[in-house]
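Removed: one protein chain of the complex. Kept in place: all other protein chains.
Labels run A, B and C following the written order; every chain starts at residue 1.
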Amino acid sequence: MKIIVTVTPKKNVLDPQGAAVQHALESQDFPGLKAVHVGKIIELEIDEQGGAGWEERIDRICRDLLSNPVIEDYRWEKAS
Amino acid sequence: MKIIVTVTPKKNVLDPQGAAVQHALESQDFPGLKAVHVGKIIELEIDEQGGAGWEERIDRICRDLLSNPVIEDYRWEKAS
Amino acid sequence: MKVGVLQFPGSNCDQDSLHAFATVLGVPARLVWHKEESLEGLDLVVVPGGFSYGDYLRCGAIARFSPVMKALKAYAGAGGMVMGICNGFQILCEAGLLPGALIRNDCLEFRCETVNLTLAARREAWQAPLGANPLRIPVAHGEGNYRIDHAGLAELEANDQILFRYADRPAAIERRGNPNGSLSDIAGICNREGTVIGMMPHPERAVESFHPSRDGLPILQTLLKLAGHR
Partner (left out) sequence: MSSSSLPPNPDPVLNVSITPELIEKHGLQPEEYDHIVQTLGREPTLTELGIFSVMWSEHCSYKNSKPLLKTFPVEKKDTSRGYGRVMVKAGEENAGVIDIGGGWAICFKIESHNHPSAVEPFEGAATGVGGIIRDIFTMGARPVLLTNSLRFGDLEDATVKRLFRGVVAGISHYGNCMGIPTVGGDVVFDESYEGNPLVNALCLGILRHDQLQKGAATGVGNPVYYVGAATGRDGLGGASFASRELTEESQADRPAVQKGDPFMEKLLLEACLEMMAIPGLVVGIQDMGAAGLTCSTCETAGRGNAGIEIELDEVPQRETNMNSYEIMLSESQERMLVIVQKGREKEIEDVFAKWDLHAAKVGEVKEGDRMVVKQHGVTVADLPARFLTDEGPVYEREAKEPAYLAKTQAWKPDEIADLTKESLAEALPGLLGDPSIASKEWVYRQYDHMVGASTVVLPGSDAAVCRIRTGEGDKFVAIANDGIGRYCYLDPHRGGLIAMAECLRNLACSGAEPLAMTDNLNFGNPYKPEVFYTMKEAVKGLSDCCAAFDVPVVGGNVSLYNENHRGAIDPTPVISVVGLIEKEADITTQTVSAAGQKLLLLGGWPDEIGGSQYLQTVHSVKTGRAPEIDLAKEKTVHDLVRQVIREGRVKAAHDLSDGGLLVAVGEMLFAEEQNFGATLELASASPARWDALLFGESQGRILLAVDSAEEETVIATAQAAGVAVQSLGKVTAEPILSLRTGGSLDHSWEVKNLRDIWSQRIGKAMALPGLPS
């Protein structure tokens, strides 16, 4: 099973990378851009039999390790 | 409209970030992990009216700016 | 008095910190391997700079789970003195021993230069030895941009927890004082009690005759003094 965790900067936290990409796109004549955010994606390949409570375990590692709740939000999904 | 671009290391390219996360998860007793890959995600918010050829334009910036085709793959989708 | 300098895989300022305490200041000091589980007998624990675990996920994120970190939490919880420098500051934030987080420098580049710092806290232990002068201390980091929410910042200010701020450079040089875009020019903070400290600049690189300054000495000496008063 493949889990895709997405970690993005929180709305009110400065996102220098997003700003840089936005400027770069604008200077390359990419019109209509309203905002850019840069985050991380972590793909986990795990053995099929996740066992009971595996969803909470994913949540826990997202909170504890994969994201920093002070500055980041996360979401995850099972890949198709 | 929101476009989500995902950039991941090419299949055969070393992924030290993925390896580090995998190692950390394993040492935290997260069993059944087969592989971990870490990539980047870039969320673009653009004005609804993309205009003709906007899909090619997205492809172009993915190739030229957002990813490094030598070592990375990219994919993009319209967010729901 | 005994100083311990933590050593994670990828730490690279561990030897410099050890040298500053053991050789320059002549205080007994030793390295503490990240797999050690006790910090007993230490009066001051330094979490040094470097790239723990390559900083591959987020700076300090993985180091936080090292066995020694459990011991560090207990140690800090009991009022022990802890100093995190650069990557060490990042680790302390990740571990929740200090509030806030450090993100990419706003210029998106690594910055190594000597900055001017002012002592921002009114804390007496620091005021007396450091005074008002700007201190010249080297920085070297890619992610030193301190971030915290409004309430958190207000709390830091209310409790006099902002220890150091980046100050302006001399007019002759066209260079901004704040090297990373840090919120409110914050360069270093402490917990309420003043026992856990984190700073991005490297005081251990400003202790010898040929260093850019010797302004790191009073900082390290103040730490030792605070550790002694425990």
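What we mean here is this: contacts are C-beta pairs under 8 Å (C-beta built on N, C-alpha and C of every residue); 3 or more make two chains touch, one makes a residue touch a chain.
These numbers were taken from a predicted model, which means no experiment stands behind them.
Chemist: Please work out which displayed chains the absent chain touches and list them by label.
Modeler: When the full complex is considered, the omitted chain touches A, B, C.
Chemist: Just one of C:G84, C:G181 or C:G194 touches the chain that is missing; which is it?
Modeler: C:G181
Chemist: Residues of chain A in contact with the chain that isn't shown?
Modeler: 16, 19-20, 22-24, 26-27
Chemist: Applying the definition given at the start, please give the residues of chain C touching the unseen chain.
Modeler: Where chain C meets the chain not shown: residues 9-10, 12-13, 15-16, 19-20, 49-51, 53-56, 106-113, 138, 140, 142, 169-170, 172-174, 176, 181, 202, 204-205, 207-212.
Chemist: Residue-wise, where is chain B in contact with the chain that is not depicted?
Modeler: For chain B, the residues touching the absent chain are 10, 12-14, 16, 19-20, 23, 68-71.
One rule holds in what follows: only the chains that are shown with their structure count from here on.
Chemist: So the centre of each chain is just the mean of its C-alpha atoms; given that, what is the distance between chain A and chain C in Å?
Modeler: Here chain A and chain C have centroids separated by 29 Å.
Chemist: Tell me, which residues of chain C touch at least two other chains?
Modeler: 57, 61-62, 65, in rising order.
Chemist: If you look at chain A, which of its residues touch at least two other chains?
Modeler: 40, 65-66 - these are the residues of chain A that touch more than one other chain.
Chemist: What residues of chain C sit close enough to touch chain A in their complex?
Modeler: Per the touch definition, chain C meets chain A at residues 57-58, 61-62, 65, 93-94, 99-101, 103-108, 145, 147-149, 181.
Chemist: Flag every residue of chain A that touches chain B in the complex, lowest number first.
Modeler: 6, 8, 18, 21, 24-25, 28, 30-47, 49-51, 57, 61, 64-66
Chemist: In their complex, what parts of chain C are in touch with chain B?
Modeler: Those residues of chain C that touch chain B are 53-54, 56-57, 61-62, 65.
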